[in-house]
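Here the complex is missing a single protein chain, while all its other protein chains stay put.
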């Protein structure tokens, strides 16, 4: 097999922390072919899932709001592929990608998004609250930073039960300025919990750029406050993400405590349902689109002769079909029974 | 005048950040003699004030709780001497020292502590809430970290009103793990506010040592999270404290943004009213007592021939007398009128 | 004088006070160029600049704390918490700092600040973006709590809130913001409506309906229908401010009608209207000729799915039914 690397992202390159310490072992090469291909599949699933959700929004079927993950797929897929099925993740408001990567049923997700009774949360949660304990997913969260404490708790459970599981806590750049970020990183560092903070730095928290919300260049520099390891990586390069998370996951499993990974990435769409995007230029968006994480990975797979262009096309087409089927499933699903409104408040 | 330095504290020495960058100008030498002497006076006032409060506790006159500052005097006195009278400070639960250093009336403080109607808060606040806006003191706070947001606000007022005032926000080591610490430092760094965070690291938050509440050696390393300057200093050396704070205060006034100073110090007494101090050894306490900030400064003043030993003695004696008078004042003061209970909830 | 929405009226109020008083400034998340999550502060950044319209990081505690500190030291901050649900992230600063500082300091400080925030359900935002938390705020001494129901009131009450020397929680209902149905003629310039005074929004003699915010509109609709269809004559009392509470206007109304129905969107258990009913009982037991009732939100979080959400919240239909039941006409 020909030596081959994912194309570099010029915008990201200049911001990277020196990765050499963590790259000693390329773990990606050890993956089976179908695992490598599965990553592409997942990325397509996320991309087309979100595209259909966008249609729901346009058609007015999403009554409240929701947050699209288009452009950020490599983060969820790379990170989650690097851990085990029984490792927990905690997600945030922009959580569809994490669910899909962790193996949630896209039919039930789609149904939830349009408020159907057979959706993941019986229609009670919606986009910002999809959780799926079967796939070890602690759920999205409508409160920025809200899931961070939960992630600490899950990691503590692992420790107390002497399991070697790790937890990935996905957070956004904006959430790193919220108090619970600090408390969670600190407490988990004191307790040396198996916890990977994966920060999807998509350059903005709603309209507020990193430069307007912090006084530092690299969020991973915050590791200094907790005496932990941390690194800034190309979050649009799924192979890098996989390699780094898998390296750190192993560290975590051996009791070395939490780590902080900053994946540089970009949100292609507006923040949520309504966003005229006055805070950034079209140019900026276009520039980033040139580093589409899916295209970069697909090119890599083809150049590395892991799959052919035709196979890639087939994967993409299948994803489109799967998602259409999910839309169909959701559309045909029944609305919740009104009696359900007051159930599930308390457990027996 | 003979070249002369405050005796080094052996325990602290090994933990210090390299101070040389900030010591270029020794500002202390520029002080007038009476200002130098005033610092000793204030330290004695604090020491004897707290000793009398301890008597109140033992006699059961302090019904709830209170926190003594004995052993930490150099921090309040050094820092506050380095700023102007119309610069704000925000204090915390262990706040008597800050009040005295900022110029509060010890009679009214003492009255407040035993719940008298003419106390600083009319008996409504007590030890943990003494505030004195006349001396630009934003008050103690019963919530750990609670005053940090308030300090940001005061610094913002300075900025918006284009005043060149600075604010010192006193905090404890324990409070640096609370969410508002992070939010305050971050927001003030983004806005480049004239704000000095002065962390009195007395080695414990209640019973919890630094080692059990953080994973780092030096709290000032947290400056990295905010892109600000910061340093760890000998908080039992009032001359150092004065020099460093005065250096940074100037930085602040010129719009360079907030700074973080960690003063290493030690609390001689228990955390609060009841504390059997199982979490530390008598030995440790004794070791620290050898570096009594008052004795170190007094020796320095005498060796530097700024005052004589007799003068020092006279200052001490006067402090004892002043405090006794304050106790007398407080004892003789009337309890609040019961009708006052529901006043001051709202302003007109 | 022009016909404007609730949201525009509040923006107008902000603009007026900012023009008049240099010490007023805004802070909050994405309130600058972006104009706020609901667009309420649109244009203010351009008009007043980044020093007086301050974008913040996502740091609710620090934002509220900053407002408190700047208020004590001479400013009149107006801060936006995007959704009232997020006040949980800065609760200590509201409950223990803003509300108590004056008292703790023995009356030696003033904390003139307004915390504006979008409250309530009905917009499909789900459990973390739809709560009606007025009962929590109203229980804390030191806070004032304002819940305007229409553009005219919103502007006048807002201006009063800014000039009030206490921390004011200003709860704006997201379903009122842009709904043209509730647009009104609102005077230009400065005018004030006193905090702590309710208003009879519709006089009537058969039953007193007490409500605030969006529920006033729903109650008025129900009252109209009942009048037209069944000649039932409801009085609708708009509390406008729930703390201080204008208990007199309620007692006055009940004296006339003998019947009290309270309408609120919050979960009924431990709700604010429990306080209203209790005070009416304490002070006017003999005025009532039937047990007062509450039409309130069900005792669960606000669900996401539209039909569940409607089921959870009070509606014109439920108000109507409640009245008919109470009058024995069902």
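For clarity, chains are labelled A, B and C in written order, and residue numbers in each chain start from 1.
Convention: contacts are C-beta pairs under 8 Å (C-beta built on N, C-alpha and C of every residue); 3 or more make two chains touch, one makes a residue touch a chain.
Given the structure is predicted, the values throughout are model-derived calculations rather than measurements.
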Query: For the chain that does not appear here, which of the shown chains does it touch in the whole complex?
result: A, B, C
- request: Out of C:16, C:85, C:206 or C:265, point to the residue that touches the absent chain in the complete complex.
  value: C:85
Field: Touching residue (missing chain; options A:157, A:277 or A:304)
entry: A:157
Statement: Out of B:177, B:201 or B:236, the sole contact with the unshown chain comes from B:177
Query: Which is it among B:208, B:304 or B:318 that touches the chain not included here?
result: B:208
- prompt: Looking at C:125, C:182 or C:272, which residue reaches the missing chain?
  reply: C:272
Message: Considering the whole complex, not just the chains shown, which residues of chain B touch the missing one?
response: 62-65, 112, 115-117, 121, 123-129, 141-146, 174-175, 177-180, 205-208, 212-214, 278-279, 335-336, 338, 340-342, 344-345
Query: Which chain A residues touch the hidden chain?
result: 88, 90, 119-125, 129, 131-133, 138-139, 141-143, 146, 148-158, 160-161, 179-180, 183-184, 186-187, 190-191, 343-348
- line: Had the left-out chain been drawn, it would touch chain C at residues 85-86, 88-89, 91-96, 99-100, 103-104, 126-128, 135-136, 138-139, 141-142, 243, 245, 266-267, 269-275, 277-278, 281-282, 285, 290-294, 299-301, 303
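Criterion: only the chains that are shown with their structure count from here on.
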Query: Looking at CA centres, what chain is most distant from chain B?
result: A
- request: Just give me the whole-number Å value for how far the CA centre of chain A lies from that of chain C.
  value: 37
- line: Taking each chain's centre as the mean of its CA atoms, chain B sits from chain C at a distance in Å of 42
Query: For chain A and chain B, what's the span in angstrom between their mean Cα positions?
result: 45
Chain A: positions in contact with at least two other chains: 177-180, 212-214
Task: Please list all residues of chain C that touch 2 or more other chains.
output: 56-57, 59, 61-62
